[in-house]
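Note that this complex is displayed minus one protein chain, with the remaining chains in position.
Moving on to subunit A:
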């Protein structure tokens, strides 16, 4: 077939689950931190939680912010796992829950378990957490939720003070404290993307914007796209897997429309298609040694021989039995002349016959059976059975007795069916001969005038294809009530159903109903019938035959030219879903290919939502338009300062190409400047950890902490939602 071996396809293996990496236990609390009052810094994100001492340059703990609490009924144990420990256990994985609803902590019970875990892992064994806490919170978090957190921290752990800040602002601070007075920070986070302008050291949260797209919606979108693309995929894809796909394969196109168009070109497609292979187990085909195969063959042969022997033996026994029977019957028959009539009849009855005719019949059938069996034994083909005779049919009824008349009736029926059978047989033979002759003719013509033959075949095929297509179209039109075809049909039905005779067609003196005299009349029922598929199969067979012939004799007619072809060569949809790898149009996909995902257009489609939220039907401005909106709120001087420092941070900021695209797009919304680049878009040094780092930097500044942290006393006085504004956090409102 047209199998083609391309260059080796790179397969990206699909992990089934997130790998478990153990979290270390720290034991240095007593000697290094117990009485120092070193601040603890927790970046409490809805995806990952990062926690550590402010004096260190990295968080000690980084784990997925989740908890699994369940009872193991088999072992009768209660279990509670936090963070990455959840991935170590199947049962835990299925019980994982997050304290977050969107980006906001809503479940204090789970949060408490996570905090317990942090403090245990840090090795804190004092009777309280005697360390100031610096913690991140979402942009514009509702008071209710901040109150939940403060209550937890002050009441359960009795912390001395808490400072809340926004992770993206901390990240801005970490990427140059002196620069952080002016700028726009764009945080492409787990649930949402936030854009916050900072002007002259003041955070303008009233101009901040949130776009409802981030890593988590992106993974979800990826999952949905894959489910739609592979509705019959043999495995179930998990959200973890779609997250991995989204993180490992997506990129932002510099020119989205251009990039999309490039995917249509198979050559470009080949370089961009990513093949993700799911694990699968091929059915085990046992390889047998030659010796064993020979042994098995011999065994089979032996078995066959034994069976044949048995059958022959049985046949022989039967034959002998029949011969004995025949001898008996013949003996009886012959003894008719020697015995008295009553005695003979007595014997006849004892052998199970009613009258002499029965005996004759039995002799005849037994004789025939014996002859057949003998012939079979000797391998002689049965000669043509002589045609049955119907002697009574032609004799007039008057000459027959009552009994014979009955017999004649039976014979007449038998004769009729026999004649019909013979006629059908003859017709069939004639038909096959005719077909053979036609094929012969066809072959001769093909050899004589190959080109003409091909042209004719193509013409015939085309005619048939057109016919099938026209039919299909008509059917489609009929499914729409308002189409022309449907209305014509309704008209026909109305005309048929109306009692009033159609006036034009009948002239005077001709008011007799002649419907049906002409065969064409019946076609009106064809016209109004909606589901006329009587000929469909026939046509499909005919088309298949033509195409098989063409495939055989026309070297230019390939599989992809057949009417229902679906191969990488003629179908974009085919290589969009199955890639450009080897494909056998007859057999279909190979087993390993059925376990493959092809990521191509999705690679740019998923992150593009950041720029065009309309793709997922999200009625919000994209990154660039949002920035334009924000910039409009500032005067020219402030604008010029802001665009000097556009910082992109957050997990999804790591998507390749994002910064380039932003850089290019921001240019398009700024006034033209011919000489120098009057703006700067940059990525955070560490998109994931900079939030924690910035918070640690603030925490190390003792003087500043004294001014901005909320003490226990203030908590008791003003309540859990109280904060002090400090330029890196939410507004006090």
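Note that in this section contacts are C-beta pairs under 8 Å (C-beta built on N, C-alpha and C of every residue); 3 or more make two chains touch, one makes a residue touch a chain; residues count from 1.
FYI, contacts and distances are computed from a predicted model.
One chain of the complex is hidden; its UniProt record names it "Chromatin-remodeling complex subunit ies6", one of "2Fe-2S ferredoxin-type domain-containing protein", "snRNA-activating protein complex subunit 3", "Protein MAK10 homolog" or "Chromatin-remodeling complex subunit ies6". Here the missing chain is touched by one residue of A:25, A:635 or A:703, and it is A:25.
Touch with the chain that is not drawn comes from one residue among A:264, A:302, A:377 or A:436, which is A:264. The residue from A:51, A:104 or A:662 that touches the chain not shown here is A:104.
For the options A:143, A:300, A:371 or A:724, the residue in contact with the chain missing from this view is A:143. One of A:88, A:307, A:443 or A:459 touches the chain omitted from the figure, and that residue is A:88. Summarising the interface, subunit A meets the missing chain with residues 20, 22-23, 25, 27, 69, 72, 74-82, 85, 88-89, 101-102, 104, 106-109, 111-113, 116-117, 119-121, 123-129, 138-145, 148, 152, 155-158, 194, 205-206, 208-212, 221, 224-225, 228, 231, 257, 260-261, 263-264, 476, 480, 571-573, 576, 601-602, 605, 612-622, 625-626, 629, 731, 733.
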